[in-house]
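Only one protein chain is missing from this complex, and each of the others stays in its spot.
Here is subunit A:
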Amino acid sequence: MKSFTYERATDPAQAVALLARDPAARFLGGGTNLVDLMKLGVETPGHLVDIARLPLDRVEVTDDGGLLIGATVRNSDLAADPAVRTRFPVLSQALLAGASGQLRNTATTGGNLLQRTRCTYFQDVTKACNKREPGTGCPAREGVHRDLAVLGHSEACVATHPSDMAVALAALDADVLLLGPDGGRTVPLTDFHRLPGDHPEKDTVIRPGELVTGVRVPRTAAGLPSAYRKARDRASYAFALASAAVVLDVRDGVVGDVRLAFGGLAHKPWRATTAEATLRGEPATPESFRHAVEAELAAARPLRDNGFKVPMARNLAVRLLTELADPAATATDHTDPRRGDR
(Lines give C-alpha, C1' and ligand atoms only; values in the text may rest on other atoms or scores of the structure.)
Protein backbone atom coordinates (compact mmCIF):
# COMPACT_ATOMS: atom_id res chain seq x y z
CA MET A 1 0.00 0.00 0.00
CA LYS A 2 1.29 3.39 -0.98
CA SER A 3 2.14 5.67 1.92
CA PHE A 4 -0.26 8.54 2.50
CA THR A 5 -0.85 11.45 4.83
CA TYR A 6 -4.00 11.93 6.82
CA GLU A 7 -5.91 14.74 8.39
CA ARG A 8 -9.34 15.14 9.86
CA ALA A 9 -11.72 17.82 8.70
CA THR A 10 -13.97 19.65 11.13
CA ASP A 11 -16.56 21.21 8.85
CA PRO A 12 -17.66 20.62 5.26
CA ALA A 13 -16.22 23.84 3.83
CA GLN A 14 -12.87 23.13 5.40
CA ALA A 15 -12.96 19.57 4.08
CA VAL A 16 -13.53 20.84 0.56
CA ALA A 17 -10.73 23.37 0.97
CA LEU A 18 -8.34 20.72 2.27
CA LEU A 19 -9.06 18.45 -0.66
CA ALA A 20 -8.67 21.26 -3.16
CA ARG A 21 -5.06 21.71 -2.11
CA ASP A 22 -4.10 18.25 -3.33
CA PRO A 23 -5.42 16.68 -6.52
CA ALA A 24 -4.29 13.23 -5.33
CA ALA A 25 -6.25 13.49 -2.10
CA ARG A 26 -9.43 11.57 -1.31
CA PHE A 27 -12.17 11.93 1.25
CA LEU A 28 -12.31 9.12 3.80
CA GLY A 29 -15.67 8.18 5.26
CA GLY A 30 -16.20 4.85 6.98
CA GLY A 31 -13.35 3.43 4.91
CA THR A 32 -15.08 0.11 4.36
CA ASN A 33 -14.40 0.24 0.63
CA LEU A 34 -11.67 2.85 0.12
CA VAL A 35 -9.28 1.28 2.62
CA ASP A 36 -9.78 -2.15 1.04
CA LEU A 37 -9.03 -0.69 -2.38
CA MET A 38 -5.94 1.05 -1.04
CA LYS A 39 -4.67 -2.25 0.33
CA LEU A 40 -5.26 -3.81 -3.07
CA GLY A 41 -3.43 -0.98 -4.81
CA VAL A 42 -6.55 -0.04 -6.76
CA GLU A 43 -6.78 3.33 -5.04
CA THR A 44 -3.51 5.15 -4.38
CA PRO A 45 -4.29 8.50 -2.77
CA GLY A 46 -1.38 10.46 -1.36
CA HIS A 47 -3.53 12.21 1.16
CA LEU A 48 -6.75 11.41 3.01
CA VAL A 49 -9.15 13.96 4.39
CA ASP A 50 -11.20 12.21 7.05
CA ILE A 51 -14.77 13.43 6.91
CA ALA A 52 -16.35 10.74 9.06
CA ARG A 53 -16.75 13.13 12.00
CA LEU A 54 -18.15 16.08 10.14
CA PRO A 55 -21.37 17.35 11.69
CA LEU A 56 -23.39 15.65 8.96
CA ASP A 57 -24.55 12.78 11.11
CA ARG A 58 -28.24 13.62 11.50
CA VAL A 59 -31.40 12.29 9.94
CA GLU A 60 -33.96 15.11 9.94
CA VAL A 61 -37.58 15.14 8.95
CA THR A 62 -37.87 18.28 6.87
CA ASP A 63 -40.67 20.81 7.17
CA ASP A 64 -42.34 19.42 4.08
CA GLY A 65 -42.30 15.86 5.44
CA GLY A 66 -39.29 14.54 3.56
CA LEU A 67 -35.94 13.47 4.94
CA LEU A 68 -32.57 15.14 5.05
CA ILE A 69 -29.90 12.53 5.62
CA GLY A 70 -26.42 13.69 6.49
CA ALA A 71 -23.54 12.18 4.52
CA THR A 72 -21.85 10.72 7.58
CA VAL A 73 -24.93 8.99 9.00
CA ARG A 74 -23.92 5.37 9.46
CA ASN A 75 -25.86 2.77 7.50
CA SER A 76 -26.97 1.05 10.72
CA ASP A 77 -28.25 4.29 12.20
CA LEU A 78 -30.11 5.21 9.04
CA ALA A 79 -31.74 1.77 8.85
CA ALA A 80 -32.87 2.05 12.47
CA ASP A 81 -34.13 5.61 12.28
CA PRO A 82 -37.83 5.66 13.26
CA ALA A 83 -38.77 8.09 10.51
CA VAL A 84 -37.07 5.92 7.92
CA ARG A 85 -38.59 2.73 9.23
CA THR A 86 -42.13 4.04 9.40
CA ARG A 87 -42.29 6.40 6.44
CA PHE A 88 -39.80 4.90 3.99
CA PRO A 89 -39.53 1.19 4.83
CA VAL A 90 -37.96 0.43 1.45
CA LEU A 91 -34.89 2.40 2.51
CA SER A 92 -34.53 0.68 5.85
CA GLN A 93 -34.97 -2.74 4.25
CA ALA A 94 -32.41 -1.99 1.55
CA LEU A 95 -29.84 -0.88 4.11
CA LEU A 96 -30.35 -3.99 6.22
CA ALA A 97 -29.99 -6.19 3.14
CA GLY A 98 -26.52 -4.78 2.53
CA ALA A 99 -23.13 -5.93 3.79
CA SER A 100 -22.84 -7.20 7.37
CA GLY A 101 -23.70 -5.70 10.73
CA GLN A 102 -20.10 -4.70 11.33
CA LEU A 103 -19.80 -2.97 7.96
CA ARG A 104 -23.12 -1.18 8.34
CA ASN A 105 -21.98 0.17 11.70
CA THR A 106 -19.06 1.87 9.97
CA ALA A 107 -20.20 2.65 6.43
CA THR A 108 -21.58 6.12 5.79
CA THR A 109 -24.40 7.34 3.59
CA GLY A 110 -22.05 9.25 1.32
CA GLY A 111 -19.56 6.43 1.13
CA ASN A 112 -22.27 3.92 0.33
CA LEU A 113 -23.22 5.99 -2.74
CA LEU A 114 -19.60 6.27 -3.83
CA GLN A 115 -18.51 2.67 -3.31
CA ARG A 116 -16.86 1.03 -6.30
CA THR A 117 -17.86 -2.07 -8.20
CA ARG A 118 -16.85 -5.45 -6.80
CA CYS A 119 -16.00 -6.81 -10.26
CA THR A 120 -13.00 -9.06 -9.55
CA TYR A 121 -11.06 -7.64 -12.49
CA PHE A 122 -11.42 -4.12 -11.17
CA GLN A 123 -10.06 -5.27 -7.83
CA ASP A 124 -7.04 -7.11 -9.24
CA VAL A 125 -4.27 -4.79 -10.38
CA THR A 126 -2.53 -7.62 -12.24
CA LYS A 127 -5.40 -7.77 -14.73
CA ALA A 128 -6.74 -5.38 -17.33
CA CYS A 129 -9.74 -3.20 -16.46
CA ASN A 130 -11.04 -0.14 -18.28
CA LYS A 131 -12.55 1.22 -15.10
CA ARG A 132 -9.30 1.05 -13.19
CA GLU A 133 -6.97 1.78 -16.10
CA PRO A 134 -8.82 3.24 -19.08
CA GLY A 135 -7.89 1.67 -22.36
CA THR A 136 -6.54 -1.60 -21.00
CA GLY A 137 -9.61 -3.62 -21.96
CA CYS A 138 -12.38 -5.55 -20.25
CA PRO A 139 -11.59 -9.24 -19.69
CA ALA A 140 -14.90 -9.75 -17.89
CA ARG A 141 -16.82 -9.97 -21.16
CA GLU A 142 -15.06 -13.21 -22.05
CA GLY A 143 -14.06 -14.13 -18.52
CA VAL A 144 -15.98 -14.32 -15.26
CA HIS A 145 -19.11 -12.17 -15.32
CA ARG A 146 -21.94 -14.06 -13.68
CA ASP A 147 -22.42 -11.22 -11.18
CA LEU A 148 -22.13 -8.39 -13.72
CA ALA A 149 -24.45 -6.17 -15.73
CA VAL A 150 -27.30 -7.06 -18.06
CA LEU A 151 -28.58 -3.52 -18.61
CA GLY A 152 -26.87 -0.38 -19.82
CA HIS A 153 -23.40 -1.85 -20.13
CA SER A 154 -20.95 -0.88 -22.84
CA GLU A 155 -18.17 -2.51 -24.79
CA ALA A 156 -15.80 -0.90 -22.32
CA CYS A 157 -17.38 -2.06 -19.07
CA VAL A 158 -19.92 -4.54 -17.72
CA ALA A 159 -19.56 -3.67 -14.03
CA THR A 160 -22.46 -3.31 -11.63
CA HIS A 161 -22.94 -0.79 -8.86
CA PRO A 162 -22.99 -2.73 -5.60
CA SER A 163 -25.16 -0.55 -3.36
CA ASP A 164 -28.51 -1.64 -2.00
CA MET A 165 -29.23 1.69 -0.32
CA ALA A 166 -28.85 3.60 -3.58
CA VAL A 167 -31.47 1.41 -5.25
CA ALA A 168 -34.04 2.38 -2.63
CA LEU A 169 -33.02 6.03 -2.86
CA ALA A 170 -33.44 5.86 -6.64
CA ALA A 171 -36.97 4.62 -6.14
CA LEU A 172 -37.63 7.42 -3.65
CA ASP A 173 -36.62 10.19 -6.08
CA ALA A 174 -33.85 11.25 -3.73
CA ASP A 175 -31.39 14.05 -4.47
CA VAL A 176 -27.69 14.04 -3.72
CA LEU A 177 -26.39 17.21 -2.09
CA LEU A 178 -22.89 18.22 -3.14
CA LEU A 179 -20.50 20.90 -1.96
CA GLY A 180 -17.53 21.85 -4.09
CA PRO A 181 -14.96 24.60 -4.39
CA ASP A 182 -17.49 26.60 -6.40
CA GLY A 183 -20.35 26.07 -3.98
CA GLY A 184 -23.21 23.63 -3.55
CA ARG A 185 -25.44 21.88 -6.04
CA THR A 186 -28.07 19.19 -6.09
CA VAL A 187 -28.18 16.19 -8.43
CA PRO A 188 -31.07 13.74 -8.69
CA LEU A 189 -29.85 10.37 -7.45
CA THR A 190 -30.90 8.72 -10.69
CA ASP A 191 -28.54 11.08 -12.53
CA PHE A 192 -25.77 10.84 -9.96
CA HIS A 193 -24.45 7.45 -11.05
CA ARG A 194 -23.49 7.05 -14.70
CA LEU A 195 -23.71 4.32 -17.26
CA PRO A 196 -20.22 3.27 -18.30
CA GLY A 197 -20.25 4.27 -21.97
CA ASP A 198 -16.74 5.10 -23.10
CA HIS A 199 -15.72 6.36 -19.67
CA PRO A 200 -16.23 3.56 -17.16
CA GLU A 201 -13.59 5.16 -14.94
CA LYS A 202 -16.28 7.67 -14.00
CA ASP A 203 -18.82 6.03 -11.70
CA THR A 204 -20.73 9.25 -11.00
CA VAL A 205 -21.12 12.81 -12.17
CA ILE A 206 -19.33 14.11 -9.09
CA ARG A 207 -16.77 16.78 -10.02
CA PRO A 208 -13.21 16.86 -8.77
CA GLY A 209 -13.13 18.23 -5.25
CA GLU A 210 -16.83 17.83 -4.56
CA LEU A 211 -18.05 16.41 -1.27
CA VAL A 212 -21.34 14.57 -0.77
CA THR A 213 -22.88 16.38 2.17
CA GLY A 214 -26.19 14.58 2.27
CA VAL A 215 -29.18 13.04 0.60
CA ARG A 216 -32.63 14.58 0.45
CA VAL A 217 -35.67 12.35 0.18
CA PRO A 218 -38.84 14.15 -0.88
CA ARG A 219 -42.06 13.55 0.95
CA THR A 220 -43.83 12.24 -2.15
CA ALA A 221 -43.35 8.60 -1.21
CA ALA A 222 -43.70 9.04 2.53
CA GLY A 223 -46.06 6.56 4.03
CA LEU A 224 -46.80 4.78 0.77
CA PRO A 225 -46.41 1.02 0.71
CA SER A 226 -42.83 0.23 -0.20
CA ALA A 227 -40.42 -2.69 0.01
CA TYR A 228 -36.99 -3.96 -1.00
CA ARG A 229 -36.03 -7.51 -1.79
CA LYS A 230 -32.67 -8.88 -2.78
CA ALA A 231 -31.50 -12.22 -4.17
CA ARG A 232 -28.03 -13.38 -3.31
CA ASP A 233 -25.77 -16.40 -3.00
CA ARG A 234 -26.08 -16.62 0.77
CA ALA A 235 -28.43 -15.29 3.40
CA SER A 236 -26.21 -12.41 4.48
CA TYR A 237 -23.07 -10.57 3.48
CA ALA A 238 -23.31 -11.00 -0.26
CA PHE A 239 -23.91 -8.53 -3.04
CA ALA A 240 -27.15 -8.62 -4.98
CA LEU A 241 -27.50 -10.97 -7.90
CA ALA A 242 -30.59 -8.86 -8.47
CA SER A 243 -32.71 -6.69 -6.25
CA ALA A 244 -35.80 -4.56 -6.52
CA ALA A 245 -37.09 -1.52 -4.69
CA VAL A 246 -40.76 -0.71 -5.08
CA VAL A 247 -43.05 2.12 -3.97
CA LEU A 248 -46.67 1.62 -4.94
CA ASP A 249 -49.85 3.59 -4.44
CA VAL A 250 -53.00 1.83 -5.54
CA ARG A 251 -56.35 3.61 -5.52
CA ASP A 252 -59.52 1.65 -6.23
CA GLY A 253 -57.56 -1.12 -7.84
CA VAL A 254 -55.73 1.22 -10.18
CA VAL A 255 -52.04 2.04 -10.07
CA GLY A 256 -51.46 5.63 -9.04
CA ASP A 257 -47.94 6.42 -8.03
CA VAL A 258 -45.41 3.70 -8.73
CA ARG A 259 -41.65 3.69 -8.52
CA LEU A 260 -39.49 0.71 -9.32
CA ALA A 261 -35.72 0.45 -9.26
CA PHE A 262 -33.42 -2.53 -9.77
CA GLY A 263 -30.07 -3.30 -8.20
CA GLY A 264 -27.39 -5.70 -9.33
CA LEU A 265 -28.27 -5.28 -12.99
CA ALA A 266 -26.36 -2.24 -14.14
CA HIS A 267 -23.60 0.28 -13.61
CA LYS A 268 -26.10 2.35 -11.63
CA PRO A 269 -29.32 1.82 -9.74
CA TRP A 270 -31.75 1.11 -12.56
CA ARG A 271 -34.88 3.19 -12.32
CA ALA A 272 -37.51 1.36 -14.32
CA THR A 273 -39.14 4.33 -15.98
CA THR A 274 -40.59 2.28 -18.83
CA ALA A 275 -42.33 -0.06 -16.42
CA GLU A 276 -43.59 2.84 -14.35
CA ALA A 277 -45.01 4.66 -17.36
CA THR A 278 -46.65 1.46 -18.56
CA LEU A 279 -48.27 0.87 -15.18
CA ARG A 280 -49.67 4.24 -14.25
CA GLY A 281 -53.44 4.17 -14.52
CA GLU A 282 -53.49 0.46 -15.20
CA PRO A 283 -55.27 -2.13 -13.04
CA ALA A 284 -53.05 -3.26 -10.16
CA THR A 285 -52.98 -6.90 -11.17
CA PRO A 286 -50.16 -9.43 -11.44
CA GLU A 287 -50.73 -9.53 -15.17
CA SER A 288 -50.21 -5.82 -15.67
CA PHE A 289 -47.25 -5.83 -13.32
CA ARG A 290 -45.63 -8.61 -15.28
CA HIS A 291 -46.35 -6.95 -18.59
CA ALA A 292 -44.82 -3.68 -17.41
CA VAL A 293 -41.72 -5.25 -15.85
CA GLU A 294 -41.08 -7.34 -18.94
CA ALA A 295 -41.35 -4.20 -21.04
CA GLU A 296 -38.63 -2.69 -18.90
CA LEU A 297 -36.37 -5.70 -19.01
CA ALA A 298 -36.74 -6.11 -22.77
CA ALA A 299 -33.72 -3.84 -22.96
CA ALA A 300 -31.55 -6.38 -21.17
CA ARG A 301 -28.53 -7.70 -23.04
CA PRO A 302 -27.19 -10.53 -20.90
CA LEU A 303 -23.68 -11.85 -21.22
CA ARG A 304 -22.86 -15.56 -21.59
CA ASP A 305 -23.36 -16.47 -17.92
CA ASN A 306 -25.68 -13.88 -16.39
CA GLY A 307 -28.95 -14.29 -18.27
CA PHE A 308 -30.55 -15.63 -15.10
CA LYS A 309 -30.63 -12.10 -13.74
CA VAL A 310 -33.42 -11.07 -16.08
CA PRO A 311 -36.11 -13.53 -14.89
CA MET A 312 -34.81 -13.16 -11.34
CA ALA A 313 -35.29 -9.38 -11.42
CA ARG A 314 -38.66 -9.78 -13.12
CA ASN A 315 -39.87 -12.23 -10.49
CA LEU A 316 -38.66 -10.04 -7.64
CA ALA A 317 -40.38 -6.95 -9.00
CA VAL A 318 -43.65 -8.62 -9.96
CA ARG A 319 -43.85 -10.31 -6.56
CA LEU A 320 -43.17 -7.10 -4.65
CA LEU A 321 -45.66 -5.12 -6.71
CA THR A 322 -48.27 -7.81 -6.21
CA GLU A 323 -47.68 -7.99 -2.48
CA LEU A 324 -47.79 -4.22 -2.06
CA ALA A 325 -50.95 -3.97 -4.16
CA ASP A 326 -52.77 -6.47 -1.99
CA PRO A 327 -51.12 -6.85 1.42
CA ALA A 328 -53.87 -9.21 2.55
CA ALA A 329 -52.86 -11.69 -0.10
CA THR A 330 -49.21 -11.41 0.74
CA ALA A 331 -47.69 -14.82 0.95
CA THR A 332 -46.52 -15.98 4.30
CA ASP A 333 -42.82 -15.50 4.56
CA HIS A 334 -41.52 -18.31 6.67
CA THR A 335 -38.08 -16.90 6.87
CA ASP A 336 -37.09 -15.38 10.14
CA PRO A 337 -36.81 -11.59 9.66
CA ARG A 338 -34.15 -11.44 12.36
CA ARG A 339 -31.98 -13.45 10.03
CA GLY A 340 -32.07 -10.72 7.46
CA ASP A 341 -33.44 -13.07 4.86
CA ARG A 342 -35.47 -10.68 2.78
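Convention: a residue touches a chain if its C-beta (ideal position, glycine included) is under 8 Å from a C-beta of that chain, and two chains touch if they have at least 3 such contacts; residues count from 1.
Definition applied: contacts and distances are computed from a predicted model.
Chemist: So one subunit is absent here. Using its UniProt record, which name fits best from "Phenylacetate-CoA oxygenase subunit PaaJ", "Branched-chain amino acid ABC transporter permease", "LuxR family two component transcriptional regulator" or "Xanthine dehydrogenase"?
Modeler: For the chain not displayed, UniProt's protein name is "Xanthine dehydrogenase".
Chemist: With the full complex in mind, choose from A:Glu7, A:Glu142 or A:Asp191 the residue touching the hidden chain.
Modeler: With A:Glu7, A:Glu142 or A:Asp191 as choices, the missing chain is touched by A:Glu142.
Chemist: With respect to the chain omitted from the figure, which of A:Ala238, A:Val254 or A:Ala295 is a touching residue?
Modeler: A:Ala238
Chemist: For a quick check of understanding: of A:Arg8, A:Arg118 or A:Arg290, which residue touches the chain that isn't displayed?
Modeler: A:Arg118
Chemist: Under the stated touch rule, tell me which residues of subunit A contact the chain that is not displayed.
Modeler: 1-3, 41, 100, 118, 120, 124, 126-127, 139, 142-144, 146, 231-238, 241-242, 305-306, 308, 311-312, 315-316, 319, 331-336, 339-341
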